[in-house]
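So that we are looking at the same thing, I have put the structure below in structure tokens.
Note that this complex is displayed minus one protein chain, with the remaining chains in position.
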Amino acid sequence: MHRGSRTSIVCILLLAIALFLGPWLSPWGEEHIDWNAIDTPPSLVHWFGTDGSGRDLLVRTMAGGRVSLTIAFLATLVSFAIGLPWGAIAGYTGGRVDQVMMRIVDGLYGLPFMFLVILLVVFFGRNPYLLFIAIGAVSWLDLARIVRGQTLVVKNAMYIEAAKALGVSDPWIVTRHVVPNVMGPALVYATLTIPGVIIAESFISFLGLGIQEPQTSWGVLIADGATRLHAPWQLIFPATFLAVTLLVLNVAGDQLRDAMDPQEKGVRL
Amino acid sequence: MTRFIFRRLAFALVTLWLVVSAAFFLIRAAPGGPFDGERRLPPAIEKNLLASYHLDEPLPVQYWRYLRMVGSGDLGPSFKQKDFTVNELIRAGLPISLGVGISAFLLALLFGTLLGTLAALGHNTFRDRFLSGLASLGLAFPPLIVAPVLVLVFAVGLAWLPAGGHTSPQHYVLPTIALSLPYIAAFARLSRVGCLEALRLPHVTTARSKGLSRRRLVFQHVLPSAIVPVLSYSGPAAAALLAGSMVVEEVFSLPGLGRYFVQGAINRDYTLVMGTVLVYAALILALNLLVDLLYGRLDPRVRSEMVASND
Partner (left out) sequence: MRVFLLLSALWCCVTGLADFIRIGNTGEPATLDPHRYNLRLEETILNDLYLGLTTMSPAGHIVPGAAISWDVSRDGLTWTFELRPNARWSDGEPVTAEDFVFSYQRLLNPQTASSLAFFMYPIKNAEAINSGNAPLNSLGVTALTMHRLAIELEKPFPFFAERLLYPTAYPVPPHAIAAHGDAWVKPGNMVTNGAFILADWRPQGFVELAKNQHFYDAFNVALPGVRYIPVQNATTALNRYRAGELDVILEFPAGELRWLRQHMADHVRVSPLLSVMYLVFNVSEPPFNDARVRKALALAIDRRILTEKVLKSGERISYGLVPSMVANYPTATTQLPDRALARNLLRAAGFTQDNPLKLTLRYFTGDENKRIQIAIASMWRSVGVQTSLHHAELNVHFADLRQGNFQVAHAGWFGENNPEHYLELLMSDIGDVNYGRYMSPKYDRLMRQAKRTADLETRITLLKGAEIEGLRDFSVIPLYSVMIRSLVDPQILGWHTNPRNVHGARYLHWK
């Protein structure tokens, strides 16, 4: 594996471990209020300072990251659950079915999805489950296209031809032979979906339409921090965490993709 | 070709109808109504209000009434902005959203392609890694991070540019930058890959071996093919830009469509929400169609596909 992608993956793992284990090491609870330390800048007691309600910002940032990452992961799973079978079936079946299924995907690209997601969340409550299902349900389109492309390649492979000749049923071939073979590229593209979902979630939370107090997410923390001109640490810490996470995920996704696509080598002008 | 456009237009109309219907029924199924507020409404008054907006009719009747109205180009009166119709509000808000959207898009396109091309031309050198890294950095700074920081630094701190409003061109500088950053990155990556692929094309290799000047090589042979992946991403990018403008409009208090949409959703201003969603959907569909047509012009393979799909 590429050295750079290994570094990025190690970074992501370290971040995840910090987010999930960090709270155990901090003396402050996620909802604990320090009445005498409302809006205090970073200090030895509160490393990241406190928020407008007197809660430890380090602990809040970790908690927000857990929510953001969890939602991103679950939404990606949802998009996987739709996009993988969609692309595999379209690609494997081909013909009329393929045309109709891909035309639907084309049509859906034309929809203002972010708006429908916002309508859903505004109208049916700020429920984290709803949030990730809605985001996941709208971000499977790219995946479906890529899986279809890969399926077309795999479809003509010898062993599939052989299986067909032996009279193995189509569902069996798709689940046992096609899906495992397109899994790799699909997973790589999923890592590129995750930052997109993180942005979508923070975007909705930033508009005040996402996660509810006392739960939090990076989007909520950034939106709160953005209103505090003279408490810049409340913006800087969550914003840095979000930016670094997005960066690392994007770099990792890129490098994984490059590693799988050996085409791009040694052209120089 | 005409048949292709005609079919796409029919397809777009059906999509629009689906979007409007989805929005209509979503809104009506939601709790809370346009006349719920802080103050109480005696039942008699509530009845008067509902009747004056036809909200007391059965839902299918209202739906039919709305579709007929939209069909004739009338998006109805705004429930909350009582002195304006939705058409008037959109006429006021659309130029502002388009202003920010188009300038951000152009900035991203020009700057992104430039970065990507420069990186590709120096493939695997320090310059490539530096520029690619710079571009990746842009992806890590969505508008919700950049916008508040820009305001803090350039409007409040240095007082170079206004912090909000929309009355002069200066007002559009910060929103445009905040909105375009991630797309600069995306366009840079796409054009870099496009360039690299173009450099491997046979006619480019031939031209290079013939000793064609670097400048002519780049402008005549590499850029035209490199622009194809960039263009194919333009449709989705424009749609995402429009959505992203919601955050930017909120932070810079720009009275664009995005703000109308968010406020309309929050206030349950039914007609305004449906009107804005409709306009957004129409814009995105039109953009996608436009991109497809351009795409066909630039890439002969796609053109033949279009002809094929006409049968």
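Letters A and B mark the chains as written, and numbering starts fresh at 1 in each.
Here is the rule we go by: contacts are C-beta pairs under 8 Å (C-beta built on N, C-alpha and C of every residue); 3 or more make two chains touch, one makes a residue touch a chain.
Since the structure is predicted, the reported quantities are computational estimates derived from the model, not experimental observations.
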| item | value |
| --- | --- |
| Per the touch definition above, residue among B:L49, B:M69, B:L137 or B:L212 touching the missing chain | B:L49 |
| Which of B:A12, B:L26, B:L75 or B:L89 contacts the chain that the document leaves out | B:L89 |
| Identified contact with the non-displayed chain, of A:A18, A:I33 or A:M102 | A:I33 |
| Positions on chain B where the hidden chain makes contact | 31-42, 44-45, 47-49, 51-52, 80-84, 88-89, 92-93, 151, 155-156, 159, 162-167, 250-253, 255, 259-260, 263, 266-268 |
| Residues belonging to chain A that touch the chain removed from view | 31-33, 35-36, 38-39, 52-55, 122, 125-126, 208, 212-214, 224, 226-231 |
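The criterion applied here is as follows: only the chains that are shown with their structure count from here on.
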| item | value |
| --- | --- |
| Intercentroid distance (Cα basis), chain B paired with chain A, Å | 22 |
| Of all residues in chain A, those that touch chain B in their complex | 107, 109-112, 114-116, 118-120, 122-124, 195, 199, 202-203, 206-207, 209, 219, 222-223, 225-226, 229, 232, 235, 239, 242-244, 246-247, 250-251, 254, 264, 266-269 |
| Sites on chain B touched by chain A in the complex | 11-12, 15, 19, 22-23, 26-27, 29-31, 121-124, 136-137, 139-142, 144-145, 147-149, 152, 156, 189, 193, 196, 199-200, 208, 214, 217, 235-236, 239-240, 242-244, 246-247, 250-251, 261-262, 265-266, 273, 276-277, 280-281, 284-285, 288 |
